[in-house]
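A single protein chain has been removed from this complex, and every other one stays in its place.
We just call them A and B in the order they show up, numbering each chain from 1.
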Amino acid sequence: MTVAHTPGGPAARSRRPSGDGRWAAILLAVPVLGLVVFYLWPLIRTAILSVSTGNPFLGYQITGFDNWVQVLTGDELPRALLNTLVYAAVVLLGVPLAMIAAVLLHQRGLRFRGLFRVLYFLPVVTMPAAVAMVWRYIYNGDFGLLNEVLATMGLPTTAWVADPRTALYAVAVVGIWMGLGTNLIILAAGLEAIPDSVTEAAMLDGAGPVRRFASITAPLLSPSVFLVSVLSVIGSLQMFDLLFVMLGRTNPALADSKTIVYLFYEEAFVRSDRPLGAVIALVTLVVTLIVTAIQFRLQRRWVHYA
Amino acid sequence: MPERSRPGRGQDARAGLRAGRVATYLVLAVGALLMVAPFLWQFLTSVKSLRESTVAPPVIWPSAWHWENYQRIFDVLPVETMAVNSLLALILRVTGQLLIASLAAFCFARLRFPLQRALLTLFLATLMVPPQLFIIPQYEVIRDLNWLNTIQALALPGIFSSFGMFILYQFMRSLPVELDEAARIDGANPWQIYRRIILPLCIPALAAVTIMTSLFSWNDLLWPLVINTDPSRMTLPVGLATLQGAQGTDYPVLMAGSLLAILPMVLIFVLLQKQFIQGIAMSGSK
């Protein structure tokens, strides 16, 4: 029959070119309403605000692109953008870590696999605001656990989240820690999807574990790695909770660690300047789109879809 | 010759394998320790005295176990009320999300209609928007609905998140098309196909959505903080936030409170780990 077709919709579609319009309209009415009210309307409202001036009591009037000029020519945005990209890049290092863990856990006959998975996954299910508090306490420069451990090993110590040189990286480590479980699970699912026959064939050809990984596993796993990377970067671009809880508002490291969403929070929530906040919100959105588009372009060079 | 050398090489390989295995366990164990250490430290701190929690160098093991720190949480915060609010918001959000997401996913995966691709792209695009950016306009919508300080307000924008739709859409697309066709021949309309055929087959995906949405709902901080001014509608993360302001540096009580707040999700995870892992894996399947 339709063996050649991919399963699911397409086959059915080809037979009923316009068929389900009425039903789709009925079934999609509520989801689309929600989308419009809670996502599209806020987007439009933000766009209008970004070219307005005013006051929350008297309302806002459209006055032109002064807010855009102010934000785009100011020195806060480039700095926040840079901080965000550095953060995203550091958190991306969590992907190879997750890959190592996934490959180790994938070995046949491994014991305690379930236990390991639970332990690695634990940070994912916990409240970001709560664990950020714990990490802040661990990073404390005067009585933190981390400094104590480093000191006994004879390594240098500092006030990790108050030192401008380290704060962003210290927060990124927590970002890696929180995301490792998710990355691990997705990569593990990718590994399981690689048929045993492929690796066995390579083994019979006398390929050692390293070569097997490099020439078989890695290429076949690349779609999963790509996905994990995209998700990790999008998550990093949205980072706010961790910074908010771990650094607080009067911190000498803040200027060197502020991300774009934090900058948005400062304008819109602390200074209550909603038009400037709206500009930053839209810039954040555009940056997310651009970075994701770049990733999709780059994937052609290294991702192999089977 | 080759016959002889083989067993030898085999032994070497086995020895190598054993060494590799030991190294594997070692690496995995060290990694696991790093993953769990913050929680252990959180627990140990939660039973220390305030003074002991802020001495340098830090004391690893509490000299006396101050379990009353947990009691103090209940004294300073209406924990029961907050837990009920968190739970009600969770139930509403999960139920709503399951319904909305499965309907939308069904239409995109199993029907054909005008503007299908454009609409789907629009739905998926919302996943890339940092949730904080739209909080104020979303707040205004809730305000204009006169729903401030209500449970539905806590759940609302989350109900319409495209996350569930994304997972269910992937899953529904993988179901064979013959299912629909057979049903259509029997005279079923799309609603009946959705209700009787597709939905029952989607149980694993629905479970995954349930779990992930529960997680999002339980841990959400900024939205409930903004939408609520009524103390009797406060959720657990918001309560924790007030605690941090009020008792700035009482680390043991803070740690006790945050441990209590994350405990329910950790317990559910330990019980339902298979579903959790499936949930994550599904959000990752291309």
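Throughout what follows, a residue touches a chain if its C-beta (ideal position, glycine included) is under 8 Å from a C-beta of that chain, and two chains touch if they have at least 3 such contacts.
One rule holds for everything that comes next: contacts and distances are computed from a predicted model.
S.K.: What is the protein name, per UniProt, of the chain that does not appear here: "Sugar ABC transporter substrate-binding protein", "ABC-type thiamine transport system, periplasmic component", "GntR family transcriptional regulator" or "Integral membrane protein"?
M.R.: Options "Sugar ABC transporter substrate-binding protein", "ABC-type thiamine transport system, periplasmic component", "GntR family transcriptional regulator" or "Integral membrane protein" considered; the missing chain's recorded name is "Sugar ABC transporter substrate-binding protein".
S.K.: Which visible chains touch the chain that is not shown?
M.R.: A, B
S.K.: Given that one chain is not shown, which residue among B:Leu99, B:Leu201 or B:Leu225 touches it?
M.R.: Hidden-chain contact among the options goes to B:Leu225.
S.K.: Looking at the whole complex, which of A:Leu58, A:Met153 or A:Val210 touches the chain that is not displayed?
M.R.: Missing-chain contact among the listed residues: A:Leu58.
S.K.: What residues on chain B make contact with the chain left out of this view?
M.R.: Here the touching residues of chain B are 51, 54-56, 76, 136, 139-140, 143-144, 146, 148, 225-226, 229-231, 238, 241-242, 245-246, 248-249.
S.K.: Can you list where chain A touches the absent chain?
M.R.: So the residues of chain A touching the unseen chain are 55-59, 139-144, 158-159, 161-163, 247-255, 266, 269-273.
Convention: only the chains that are shown with their structure count from here on.
S.K.: Using Cα averages as centroids, what's the distance between chain A and chain B in whole Å?
M.R.: Going by mean C-alpha positions, chain A sits 15 Å from chain B.
S.K.: In the complex of these two chains, what residues of chain B are touching chain A?
M.R.: 20-21, 24, 27-28, 31-32, 34-36, 38-39, 41-42, 45, 54-58, 100-101, 103-104, 106-107, 109-114, 116, 119, 122-123, 126, 128-134, 136-138, 140-141, 156-157, 159-160, 162, 165, 172-178, 180-181, 189-191, 194, 215, 218-219, 221-222, 236-237, 240-241, 244, 251, 254-255, 258-259, 261-262, 265-266, 268-270, 273, 276-277, 280-281, 283-286
S.K.: Could you please specify the touching residues of chain A with respect to chain B in the complex?
M.R.: These residues of chain A touch chain B: 1-2, 5, 7-13, 16-21, 23-28, 30-32, 34-35, 37-43, 45-46, 100-101, 104-105, 107, 110, 114, 116-131, 133-135, 137-138, 142-145, 148, 151, 177, 180-182, 185-186, 188-190, 209, 223-224, 227-228, 231, 234, 237-238, 240-241, 245, 261, 264-265, 268, 274, 277, 281, 284-285, 288-289, 292.
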